[in-house]
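This report concerns only the one structure given below.
Heads up, one of the protein chains got dropped from this complex, but the rest are sitting where they should.
Chain nomenclature is as follows: A, B and C, assigned in order of appearance, with residue numbering initiated at 1 for each chain independently.
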Amino acid sequence: MLVGFPLVFPTAMETPTLIALLHGPDQPGLVARVSGWIFARGGNILHADQHRDREAGIFFQRIEWVPTGSAGVAEREAGDFLAFAASLGMQAKVILSSRRARIAVFVSKADHCFHDLILRWKAGDFSGDIVAIAGNHTDLAEAARGYGVPFHHIPVTADTKPQAEARQLALLNDLGADLVVLARYMQVLSADLLEKIGRPVINIHHSFLPAFAGGKPYHQAHARGVKLIGATAHYATRDLDEGPIIHQDVAQVTHRHGVEDLVRKGRDLEKTVLAQAVRWHLEGRVLVYGNKTVVFD
Amino acid sequence: MLVGFPLVFPTAMETPTLIALLHGPDQPGLVARVSGWIFARGGNILHADQHRDREAGIFFQRIEWVPTGSAGVAEREAGDFLAFAASLGMQAKVILSSRRARIAVFVSKADHCFHDLILRWKAGDFSGDIVAIAGNHTDLAEAARGYGVPFHHIPVTADTKPQAEARQLALLNDLGADLVVLARYMQVLSADLLEKIGRPVINIHHSFLPAFAGGKPYHQAHARGVKLIGATAHYATRDLDEGPIIHQDVAQVTHRHGVEDLVRKGRDLEKTVLAQAVRWHLEGRVLVYGNKTVVFD
Amino acid sequence: MLVGFPLVFPTAMETPTLIALLHGPDQPGLVARVSGWIFARGGNILHADQHRDREAGIFFQRIEWVPTGSAGVAEREAGDFLAFAASLGMQAKVILSSRRARIAVFVSKADHCFHDLILRWKAGDFSGDIVAIAGNHTDLAEAARGYGVPFHHIPVTADTKPQAEARQLALLNDLGADLVVLARYMQVLSADLLEKIGRPVINIHHSFLPAFAGGKPYHQAHARGVKLIGATAHYATRDLDEGPIIHQDVAQVTHRHGVEDLVRKGRDLEKTVLAQAVRWHLEGRVLVYGNKTVVFD
Partner (left out) sequence: MLVGFPLVFPTAMETPTLIALLHGPDQPGLVARVSGWIFARGGNILHADQHRDREAGIFFQRIEWVPTGSAGVAEREAGDFLAFAASLGMQAKVILSSRRARIAVFVSKADHCFHDLILRWKAGDFSGDIVAIAGNHTDLAEAARGYGVPFHHIPVTADTKPQAEARQLALLNDLGADLVVLARYMQVLSADLLEKIGRPVINIHHSFLPAFAGGKPYHQAHARGVKLIGATAHYATRDLDEGPIIHQDVAQVTHRHGVEDLVRKGRDLEKTVLAQAVRWHLEGRVLVYGNKTVVFD
């Protein structure tokens, strides 16, 4: 495998396809050149979405096609496409639908996103596979095993955080994980660990960021008397709660909702927002640039 | 003007563009061929959206580009593109952003959609111009004139419907109307009139069709005890309330809402749903096939 | 237990309370009389919600209070209250929070509502307990047992339906079930069975009723080209899909969604709409009159 970073590979339900995400300085003829390149090699374009940020002068594209020939051709074509994109001044990544992404899920004690992700995966909703659960507590160990998914207990304390992060990194490398999902994992990953992981990490924050960043957002929301609560799925970066936002949603609340009710209502938001973000990511629909995302939904 | 049917032309805020809506039997290479055709003539593609209905084997595309050369070139290129599309087995229409659509609004007594459409138009939200109001009652005549829009009173009774429809048709022809909007117009247009109009007619129905088709949908909704009310914008066809749906939205209601409350809440839905449908139509985002729409939003 | 029909009893997290649902012909002084009756006996009212249907002249009330004295007092007071309500010409039921409702869940093969209900119950969201799963297929038997909930296989065919329904009825009686939840159970309960059950049965229909009643609603929705799909939780009655609606919600869809996508998106709606309806029912928030509900949320 040699097709760019980060490597994420949706499912091959039918014919294997290639999915390219491109962006770079806008210039005339990009749509025609990219589709012409694919057509000249006998590929058939299934989907193509473009976006232009006119202020910034940036061109964005997601394009999915069926290459001609055998499976080996697809891998070679992926590499060729990256070179072609570079010749256009574009940054690109290419995804092969024939290789499924490997997902590691980090958890603490809360179980709602954990169950939700696993059940959706088992229902066939994800173009990837949950290959392991890692928890800093053991509360979900038995449930994970009940689902047939390996559980790794990596406790974290203030004193042992460096060693714990070394274990987490080793685990991800052993697993060959393509994606890390923080499913209400209650520890902050250090900037150092995020850099070493070098793969996308999706987090769910239980507020409509940027409101109520930091700890106990439902308590903050209740204290402020807002009439909506929210959840935000974003890529984790070294700036806590400030990474590129993938998806957000909200629910109406009233004075009748105490903090516990916000927590309960918020669980539904957290589940659906995180699952949608993971799903889009796995299908190669999320393109990050600067601190923002383009989501080709 | 010779560029296909129906002729609708969004605004030219900046450089004039061409917008093509295509559909026809799916075949390999369509994306590349269409973009190649434009590129070969020096055009620059701004947006291109494709959709495939895999069950039906149909390809749909909306593509917007800046043609090279003077304004006259754009009109000629529009005609050439239609011939090109036909050579691919595609049905197409082409819109020139340099010509603004002319909109006739039909009203009765209710004024909320009437005010809403005019105020949005005056705010610059629409790629077209409201050129006349036609009412079967005179309730809105003064308000129309206050906005500086001509008002035409065409009363309709059971006995005089054929003559009234003849007057409506003559008015639309005189106006050179590209689009008719039924803004809570309380008369049914006959199949004969719709055919003679030969231009798109957008209607707002005050329910989430297909629920509560026909008359007094809020009364029907209240009697059934639903927990949501809705509004549906659709193209009017000879089958009442069964034309292709462009947009729908709903609002939560409770047992505390009587029929009058449903009517009041529904007004907000009707306004925003109708305005969104008109806006999308004017921007060439709505493609009709069979009894359904593809909305390239 | 002698406190009216149907008997449903929310959880006693803290002090045991009584919850009364009343309705009957409106008359002056009802609020004062009811609260006065409770106050005179030393009770403390926690919540009281009233609604008047002015057209029909009906008064509705949900009132929750802490009675004075020991647990035995609460049961006696419930009986006394029913007599008092009758003296006002009101129909009433009274719920004791100290007794948890017993819930039987009927399933077929689809597992999303099944998992969702059980996980919410285990998370403490429900004022009641799932005491058994009954399935006409065995697909969910192992999962049920994994959760520690008894699974009963009662196959149903056209020929054996009467015998199967007799087994279902016997099971519900053996369980002492207070509520039956049809969690995407794909068989119609006969009018005869519903009458014999004599307890509330909540069903989830996968459309915004009354649109797309009957079979395969997602296929119907796709064929009609609607822009919203919905789900409806309602009490099952002898008129299929026409019972009193408890809760409804919708989600936006586009031309890009095939039938399979509607099914997938609909699963989330079905889960949350059914769970909310069950939750409200268990908390004594749903009052049925005629073919409609008053939901004191």
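The rule is short, and it goes like this: contacts are C-beta pairs under 8 Å (C-beta built on N, C-alpha and C of every residue); 3 or more make two chains touch, one makes a residue touch a chain.
No experiment lies behind these values; they were computed from the predicted model shown.
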*Quick one: which shown chains sit in contact with the chain that's not drawn?*
A, B, C
*asked:* Given that one chain is not shown, which residue among A:51, A:76 or A:196 touches it?
replied: A:51
*From the listed residues B:112, B:137, B:167 or B:196, report the one that touches the chain absent from this view.*
B:112
*Among the options B:54, B:238 or B:264, which residue touches the chain absent from this view?*
B:264
*asked:* Touch as defined at the start, partner being the missing chain; which of A:43, A:67, A:200 or A:230 qualifies?
replied: A:230
*Which residues does chain A use to touch the chain missing from this display?*
51, 53-55, 60, 208-212, 224-228, 230, 244-250, 254-256, 258, 291-295, 297
*Extract the touching residues of chain C with respect to the undisplayed chain.*
28-33, 35-36, 38-39, 44-50, 52
*Write the list of chain B residues that the hidden chain touches.*
111-112, 115, 119, 123, 125, 146, 264, 267-268, 272
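Keep this in mind: only the chains that are shown with their structure count from here on.
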*Any idea if chain A and chain B meet via the same residues, over half in common, or different ones?*
same
_Could you work out how far the Cα centre of chain B sits from that of chain C, in whole Å?_
43
_Quick check: how many Å separate the C-alpha centres of chain A and chain B?_
38
_Residues of chain B whose C-beta touches two or more other chains_ = none
